[in-house]
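All protein chains but one are shown at their positions in the complex.
Labels run A, B and C following the written order; every chain starts at residue 1.
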Amino acid sequence: MAKSRFEYVRDFEESDAVMKQCFIVLRIDGSNFHRFSDKHGFVKPNDERALRIRGYEAAHGVMQIMPDCTIAYGQSDEYSFVLRPDTTVHGRRRQKLVSLAVSKFTAVYQFYWAHFFPETALLYPPAFDGRLVLYPSDKILRDYLAWRQVDCHINNLYNTTFHSLIQKQGLTASESEKRLSKTLSKEKNEILFQLGINYNDEKDIFKKGSVLIGAENRKENEGEIDLWEAQSSEESKHLQKRQVLVLHVDIIKDPFWQRYPNLLLPLEEVKKARKRQVQTDCNKKNNEYLFILVFYHALVFVILDFNIIRNLYGNLKHKNERTLCITVLPRGKHT
Amino acid sequence: MAKSRFEYVRDFEESDAVMKQCFIVLRIDGSNFHRFSDKHGFVKPNDERALRIRGYEAAHGVMQIMPDCTIAYGQSDEYSFVLRPDTTVHGRRRQKLVSLAVSKFTAVYQFYWAHFFPETALLYPPAFDGRLVLYPSDKILRDYLAWRQVDCHINNLYNTTFHSLIQKQGLTASESEKRLSKTLSKEKNEILFQLGINYNDEKDIFKKGSVLIGAENRKENEGEIDLWEAQSSEESKHLQKRQVLVLHVDIIKDPFWQRYPNLLLPLEEVKKARKRQVQTDCNKKNNEYLFILVFYHALVFVILDFNIIRNLYGNLKHKNERTLCITVLPRGKHT
Amino acid sequence: MAKSRFEYVRDFEESDAVMKQCFIVLRIDGSNFHRFSDKHGFVKPNDERALRIRGYEAAHGVMQIMPDCTIAYGQSDEYSFVLRPDTTVHGRRRQKLVSLAVSKFTAVYQFYWAHFFPETALLYPPAFDGRLVLYPSDKILRDYLAWRQVDCHINNLYNTTFHSLIQKQGLTASESEKRLSKTLSKEKNEILFQLGINYNDEKDIFKKGSVLIGAENRKENEGEIDLWEAQSSEESKHLQKRQVLVLHVDIIKDPFWQRYPNLLLPLEEVKKARKRQVQTDCNKKNNEYLFILVFYHALVFVILDFNIIRNLYGNLKHKNERTLCITVLPRGKHT
Partner (left out) sequence: MAKSRFEYVRDFEESDAVMKQCFIVLRIDGSNFHRFSDKHGFVKPNDERALRIRGYEAAHGVMQIMPDCTIAYGQSDEYSFVLRPDTTVHGRRRQKLVSLAVSKFTAVYQFYWAHFFPETALLYPPAFDGRLVLYPSDKILRDYLAWRQVDCHINNLYNTTFHSLIQKQGLTASESEKRLSKTLSKEKNEILFQLGINYNDEKDIFKKGSVLIGAENRKENEGEIDLWEAQSSEESKHLQKRQVLVLHVDIIKDPFWQRYPNLLLPLEEVKKARKRQVQTDCNKKNNEYLFILVFYHALVFVILDFNIIRNLYGNLKHKNERTLCITVLPRGKHT
């Protein structure tokens, strides 16, 4: 198309690609959600519907448009998305990443509102804000996520006690606030205990928040995979690109990270690791069992010798959609 | 609340307040809207519903949460919002401004979808991206807006001709594209003429795009003020804060800017100008006519002595909704 | 040359071109100069040698490597250099501009040290730091320069009084500091007066600081042009590229800026203005006098008819080195 003499104004757009090889965290917060939750009658201290719709947004909104998002963590009205350090999605442009993530998050929130809140009409359009923060190492990145989970714990213990004092002891909001002023965790636990509540028995979704990782990381019988029955083929196409595993677990200590060692690797390392894994499996001299792990969008092509393939065929009938776990008899035993 | 040893990660958030005394432009674009408009059956080359819903978003979404937005310009699937150079809204923080604007724009789009597209269900959540650009002077800011309006003109002339060749002459898309390759504006006008279309008769909303300014700038009998009957008192509270005037006019040449001389002034100047105006009016020694201009959120309380009020009443019957133009007789003549 | 596999680290260099159409101010400050001036026996409160060497640096260092520097202002151990808003020097790259300016400033300081301080050996290498600040309009740019000149005034009045109390009344430093604590300008003037000093009679270089502009702006009999007899042809080549006019005048009020109306214009406007000027001069119908203004690096091509040239020759003997002011007799009078 023709260029006008006004074209020069484009040069005022600054390039804003963020530093390479750093983890990208996108954090999205509800804007003025205190009022929003009041007006829409959210249950206090925690509205599970509200937490689930946000997890839903995260899973079916942001994690899908940003496939290099390796883990997301959500609590209260905020969500953090972590992109692998060598992602090149959208040229690592700050404003592009922030604005797209926030837009998608907002849109999915409304799109599924009626499903999660069938009896509450949306009174006015909600709004979120977002920011991008860089973290140079996996150690600091883990500290970031730990910071958010500690925040979840502190706020949830406070809110649970605060609302229990109101709901069970008939205190007013300001009396409850005063009662809790300067109390330590231990004291809040005690107050709850006296009100007949054992904080440890509270739901993990409230105490730990929600941890979202790609479903390819799933161990047997673990977590929930958020599945959704799409209403139209178009919705289906749009929303089911990536399956996401939802966990409510501790991410501050080491076990979580030892269980999922690939989460904070650079993409390049993940690809190498997968390749190595397949090669290792193929090279295995162990004649009794051969585990073939099939993962990540289920694109694996294994070449095995004739007998094993025949055996494999037999097992394929029973295969689980996403994992291919084959027991192969020792060579001599094939017939 | 207690601070954890992870708190330090906050220091990785960069301050991103943008330079003072520069115009802030927020431009929002549809993300992958070619596909979105196909799937939702938008009319080609221009779907007036789609243009109006976007104008609506702009007016009732972004311009309301950013009261220092002095003018917005929209065309196709994009909208630009101009904030006065000395605005301090949200601390001029880049990511906050971009993300909130995009989120609100997205949310309002969905909120009013059913009104503008009563017969088309939303198949999947739409997405927008946004960016913030700074312009140091009103001259360059005007060139920016001119750039967008020239772009509107070029694209609309092309699209109108392209779709006319398909719809009226039965060409395929690629034949039409080939036919138009390297044609000048003049030649496209001629093609349209031969197909029985006078481009000048096309609607201004298509040819010029949409210009949104605060309703306080409205001259008599001018433009449309986008009014909306809210469905709930909450929606009403949320949406009716600011009235916006929608125009489809040339903003490249001078007359528009001469007609609305306050649009590009700093807030500080606007306030001074208003004060001066009121003082001037009060100081006027002219006994025959007293003009009292009432503007900006229509908050003016005039106290006049009994006679004048009586006189005022008479004129109030004919008063235009937005401007209060009172003829007052010379003092001696009151009775 | 061959590329190594390490090349990729270059991508970590961020582009840092600063915003277009804004004035660029480079401010250079002495680092730890309090100690430096003590150790090298600078005269208190003002050492004219130290001020002059810094003016010299500015003139022969920075203003030469940055020809788009239109005005510089110096006081105490700091200097500010203003680049025209549309300069493209060094791609407007922030770090390049700051580091080159600071390096040149440092180098020239040492290079001419022995000339200004013939009896004081340099005991250790001095250091300066620098920063770049953008200003979007000439109004704000003028306020910036005014800020620095007000600072000069306040500090100089304080220092003059402080040191007079020590030198003339025998106070210790801390007594003098205590005496001046919370005094207003008026009171300081009074103290000086009692010590026999009329502050108004102090040298302008102390009270006003130093204003440097291109010598092409010089009016007749005005200011000093800092000339330097180079010791070698190489030095001469390096240092004499641009002549600079040094003034010690008020730059807060309007007269200065009215006297030199071109100083804050964009380069583009300056070029147009020059062109206009030449054309105006050529078009002048006045037969009695023809003023030919010659300016900026002495690039002027004058076309005159034979008689005038003969006349011109006569005048050339007396011509001032930098301005060519020719009186031409009315046509009829040439012989």
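In the analysis below, a contact is a pair of C-beta atoms (placed from the backbone, for glycine too) under 8 Å apart; a residue touches a chain by one contact, two chains touch by 3 or more.
Computed from a predicted structure; not experimentally measured.
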- Item | Which of C:59, C:72, C:134 or C:246 contacts the chain that the document leaves out | C:134
- Touching the left-out chain: which of B:20, B:39, B:52 or B:163? B:20
- Hidden partner interface residues of chain A, rising order: 19-22, 85, 134, 136-137, 140
- Residue-wise, where is chain B in contact with the chain that is not depicted? 11-12, 14-15, 19-20
- Task: For chain C, enumerate the residues touching the unshown chain of the complex.
- Result: 1-2, 4, 6-10, 12-14, 28, 31, 39, 61, 65, 94-96, 98-100, 102-108, 110-111, 121-135, 140, 143-144, 146-147, 150-151, 154-155, 158, 185, 232, 234-235, 238-239
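The rule we apply is simple: only the chains that are shown with their structure count from here on.
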- Euclidean distance of C-alpha centroids - chain A vs chain C, Å: 59
- Round to the nearest whole Å and give the separation of the Cα centres of chain A and chain B. 38
- Query: Residue numbers in chain C touching 2 or more other chains?
  - Reply: 19-20
